[in-house]
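A single protein chain has been removed from this complex, and every other one stays in its place.
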Amino acid sequence: MAETRSLLVVGPHPDDCSIKTGGTAAKYVEAGHEVTFLSMTDGSAGHHKMDRFALAARRKRETEAVAETLGIDYEVFDIPDGGLTPSLENRRRLIRFIRGVDPDLVLGPRMNDYHPDHRYCAQLLQDAAYMLIVPNVCPETPPVETLPVFGYVADHFQKPIPFDPDVVLDVTDVEEQKLDALHCHESQMYEWLPYTFDELDAVPEGDDARRAWLAGDGLSHLTEHTEMNVADRFRGELRARYDDASAVTHAEAIEISEYGAPLTDERREELFFF
Amino acid sequence: MAETRSLLVVGPHPDDCSIKTGGTAAKYVEAGHEVTFLSMTDGSAGHHKMDRFALAARRKRETEAVAETLGIDYEVFDIPDGGLTPSLENRRRLIRFIRGVDPDLVLGPRMNDYHPDHRYCAQLLQDAAYMLIVPNVCPETPPVETLPVFGYVADHFQKPIPFDPDVVLDVTDVEEQKLDALHCHESQMYEWLPYTFDELDAVPEGDDARRAWLAGDGLSHLTEHTEMNVADRFRGELRARYDDASAVTHAEAIEISEYGAPLTDERREELFFF
Amino acid sequence: MAETRSLLVVGPHPDDCSIKTGGTAAKYVEAGHEVTFLSMTDGSAGHHKMDRFALAARRKRETEAVAETLGIDYEVFDIPDGGLTPSLENRRRLIRFIRGVDPDLVLGPRMNDYHPDHRYCAQLLQDAAYMLIVPNVCPETPPVETLPVFGYVADHFQKPIPFDPDVVLDVTDVEEQKLDALHCHESQMYEWLPYTFDELDAVPEGDDARRAWLAGDGLSHLTEHTEMNVADRFRGELRARYDDASAVTHAEAIEISEYGAPLTDERREELFFF
Amino acid sequence: MAETRSLLVVGPHPDDCSIKTGGTAAKYVEAGHEVTFLSMTDGSAGHHKMDRFALAARRKRETEAVAETLGIDYEVFDIPDGGLTPSLENRRRLIRFIRGVDPDLVLGPRMNDYHPDHRYCAQLLQDAAYMLIVPNVCPETPPVETLPVFGYVADHFQKPIPFDPDVVLDVTDVEEQKLDALHCHESQMYEWLPYTFDELDAVPEGDDARRAWLAGDGLSHLTEHTEMNVADRFRGELRARYDDASAVTHAEAIEISEYGAPLTDERREELFFF
Amino acid sequence: MAETRSLLVVGPHPDDCSIKTGGTAAKYVEAGHEVTFLSMTDGSAGHHKMDRFALAARRKRETEAVAETLGIDYEVFDIPDGGLTPSLENRRRLIRFIRGVDPDLVLGPRMNDYHPDHRYCAQLLQDAAYMLIVPNVCPETPPVETLPVFGYVADHFQKPIPFDPDVVLDVTDVEEQKLDALHCHESQMYEWLPYTFDELDAVPEGDDARRAWLAGDGLSHLTEHTEMNVADRFRGELRARYDDASAVTHAEAIEISEYGAPLTDERREELFFF
Partner (left out) sequence: MAETRSLLVVGPHPDDCSIKTGGTAAKYVEAGHEVTFLSMTDGSAGHHKMDRFALAARRKRETEAVAETLGIDYEVFDIPDGGLTPSLENRRRLIRFIRGVDPDLVLGPRMNDYHPDHRYCAQLLQDAAYMLIVPNVCPETPPVETLPVFGYVADHFQKPIPFDPDVVLDVTDVEEQKLDALHCHESQMYEWLPYTFDELDAVPEGDDARRAWLAGDGLSHLTEHTEMNVADRFRGELRARYDDASAVTHAEAIEISEYGAPLTDERREELFFF
């Protein structure tokens, strides 16, 4: 593995990567590594008032703001939100993209999740995984030399089996950066998600007031609905990893997929260095 | 939730709704609520002698008889039996249909079942669930205001995990109505299903004799193969719910899906009022 | 079940059948039964140096050598390796093929496996299973009279649940035949698989040397990566079945699918006679 | 070409073959040849009152009556009316069917026609034509030894070029048989087509009255809208072929396709022997 | 035909309707009739600098400006520009939309055009046409009572046959409105189209200057490349229709399709009243 490591996070919609891995991304950037976020869809369905066209454009700009805030690359595929399918064409597009990034670690959702785009994003990732090293698949893009480790981000679904983390990561000291990233997704953080949580009236006006609300009640709602912060849920795992686990107030968790490279001790140390 | 509640049952074939939820439907109708059955396919493959064309027509007439018998609505999609796929087009058609019904409770199969149409019916239901509230998906049909509860009907498959009911419902006092509904599916109750169970010779001639057979041996075979009556299997759960559980001779069971609205105590009381 | 039994093994790629069931096949042939191997794809992606066209032709010839070595039939579908999808067209093609073979036992992969072709092969098999007896599905090919038993071959994947064998079979006395079959897949045994295991340098030159290496280190690598020999993993199950289980050095395991015919005691005796 | 010739007519809907080639079919049967009609779709959309299920069943029975009336074979594919697409799967199904019939002459619509099913039926036919002789296409069904002649039936569309017959055939002496065949398609002749022609009120009650009306006004309407009788339109071509062309009151016309076998003089004599 | 007539124009991209029928639309509105424009795609590919997301949002706003300027309805489907296919799903969506509008006249491109979206838009229109009156196709949306007339807008392609107008319409007195509508499509009129015509440097800055340029050189370029004004090309046809044809400086032309309602004299007078 090269000195500089490369992290790729694949989310079904433009805000998913920030919610589930914003802290891990910030830690990677802080350590001088490279981070790429990819949204498989254009996010054009996540609003109660805006049409698809205006929304997709706005969310693209939000990802550009995240990229600048976190110091990462952010790509958005032009697949319509709510219309992701596990087709060969989408699989091949993803294979070509991942090969271009050549990551050491790829993170994304599990196959069990409430939104079809989430599930098919997971399916595309697992369908792409082994193919990354096979030269005759997508021969116009050279294969990676080393299969990356694939991991799942946290969710709260129970069937057929619950999320079971292999690594729980303390991101407390980069929580502000993560919140800054989330703050960029204003169409989601202050409009659509509060609407779906029936909390729209609680969202204040004004940029500063919103940012403050996000760090308080906003974070609570997000954590309740999206597992964005699993510090309390996996306190036991934190204790096993960190000396002062009780001081961890924000954590992100990763379960390793069986379909990527195995997480050897050496890789574990390199990829999860914090 | 409105005073009048709305139940939608989605089955892969025209007889599945009656088998798995005929009692629950009868209870809903009895209480003045609205019930809709939807068959995702035309049922044109379920016979050993009739061709697709004659069979689909016959089974459509059978659903019309069920609708009259139970006092419900019954819709049949024109997708060929044995050819259901989890395509975006089928998903959108289902979303538009469910939105039109605007149900409080939606029931259907689990992802684990012996027939591909059953599994893909389950997949379409879970792919449609969250989309019901998203305005930009199928924008020509307004979204529902409240996400319904989604539930699975009983089956006996064990892997990756067995059916695990959240509610087991006593339908003993409407068993006759349920049998009347099943009696309408004559192509299945007296021909195809006995054929597949190797019991065809046991089926008597004559309408009355058949109805009597259905209530006896017929019911036993169906229960053995389709979990249409789970009173014995879930006797323990019945005891937890009903004072006189030992008197329950016919029960239907429902497992709540993680992908619809959560079953709060209030919703539990409203939806499962008997 | 006829005196002469028929075994069909369906693998995603041309070498999968030999790896997972080469011993069982040899036992069937030895006992005078009929064996058919089917590769769902052309195997054209499994090489680091050969292009798709040359590789597919070579692997087809390898399957012809296997057929001759083991005394079985070997069919290869012309679906490109890495491009298998659970489409209706592929399902129907498989239904027609299985009906033509009319097997008593069908073996193939589980839905959980590292390669998308493996998973979709499993999905196609389970989607085809019940349809084999339905006359109106693929009406141009008569249905089978008796639904075969469907079984899964061994793998090491753990989620959502691990492989759990119903039968573990001693194939120690036909190991040489199995190795002869594997030896035919030279593009895989001596080139691609060692390449992916990072063992390419260890493979000797020369036909005899290779065959010897295959019986030693080669077998070890294969067993580690593909569960081709599960004698040690399922020693307990072997003890329950065989008196002298400690003498078993090569075993193959089968988990029965819930979607085919149930494994009655009678069928167990007939299908797993050794 | 064998002594006994084989004619295959492929229509998009169950009545198209009878309308366009009922006379030619009758002449073939009269001469001891074999005739097969194939409807690519189930005809389930051609009615203003009946649902798809009842209509498809009724039209299937109508084709069975035609088969008996004319002494031919009549096959109906279970593709939904209004949903025919030029997919590879449909093409292959058609190839396998044509190979099974092994015809000397295949007739069907041109690519230019008012109904999408007509156009895609034409496209499927031209996509299937050359493939009939290629062994590696649909290898499970042996190729035909001799590519048949393909012909188009008459239509009145002008762009990009009008129908231009190579043969105009006198079927006056079998007009009664053709009308008997059309009389079998009662859902079309007496209900849907008059409805679309705004002539529904003119259709009499009673079988005999209808048959009489069909031979008179019915025939006129059909001829005006569907080119079922082109005697007047191609009087000049009739004169070139028949001595007493003025006595021809019912004619059917065929334009030879460039994509089948060429119409040599020998084949012309054999295929168009009347 | 109702007193108030309804015109529907279907364009592949958001500016096509304005270019080809902006004058006709203005005449319809002026006469108190209803006009709907539909863009089959989101127009997200028509720019050399903007990404798909920002461009689609901008072009949607441009169509809203056109709707206000002309006093019409303007709908944009969320199909990606450059990705229109003649699928059944797209066909059905178009059928449902046209039925909702219930137009007397439908205009769109011919099958021969330089851009695949144009050709497939034409194919979808001709595939939808007859289905508008068939109740069993898209049964959830009632069929139209009267099939509309379908017409093609002008283009300059020659093969297999050139555009051959049935009506050439003088829109000189509404040219300003048409230019106002085109002026709304600023991303196209002043950026992308000049870029593709290699005239980008000639486009002035400033709203007024651009509007003036559009009326002069802009119009010339558009006319040369898109047949937006066919006054000179079809001067002869204008003379046959108008007394003072030489005064016509801006004309739009329509060729009637064979696949819609025939253009009777009565309909000609009603639909082309100016």
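We just call them A, B, C, D and E in the order they show up, numbering each chain from 1.
Simple rule for what comes next: contacts are C-beta pairs under 8 Å (C-beta built on N, C-alpha and C of every residue); 3 or more make two chains touch, one makes a residue touch a chain.
The structure displayed is predicted, hence computed values, not measured ones.
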| item | value |
| --- | --- |
| Displayed chains contacting the withheld chain | A, C, D, E |
| Touching residue (missing chain; options E:Leu38, E:Leu55 or E:Leu238) | E:Leu55 |
| Contacting the left-out chain in the complete assembly, out of D:Gly32, D:Pro135, D:Gly216 or D:Gly236 | D:Pro135 |
| Contacting the left-out chain in the complete assembly, out of D:Asp51, D:Asp127 or D:Asp155 | D:Asp127 |
| Residues of chain C (touch criterion as defined above) contacting the omitted chain | 42, 44, 51-54, 56-61, 76, 78, 80 |
| Footprint left on chain A by the chain that the document does not show | 88-89, 92, 96-97, 140 |
| Touching residues (missing chain, whole complex) on chain E | 44-48, 51-52, 55, 81-83, 85, 112, 114-116, 119, 157-161, 196 |
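Basically, only the chains that are shown with their structure count from here on.
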| item | value |
| --- | --- |
| Intersection of contact partners for chain B and chain D | C, E |
| Superposition rotation for chain A onto chain C, Cα-based, multiple of 5° | 120 |
| Centre distance in Å when chain B and chain E are each reduced to the mean of their C-alpha atoms | 48 |
| Chain B and chain C: spacing of chain centres that average the CA atoms, whole Å | 38 |
| Residue numbers of chain D (touch at least two other chains) | 44, 51-52 |
| Touch-based graph of the chains, sorted into line, ring, star, complete or other | other |
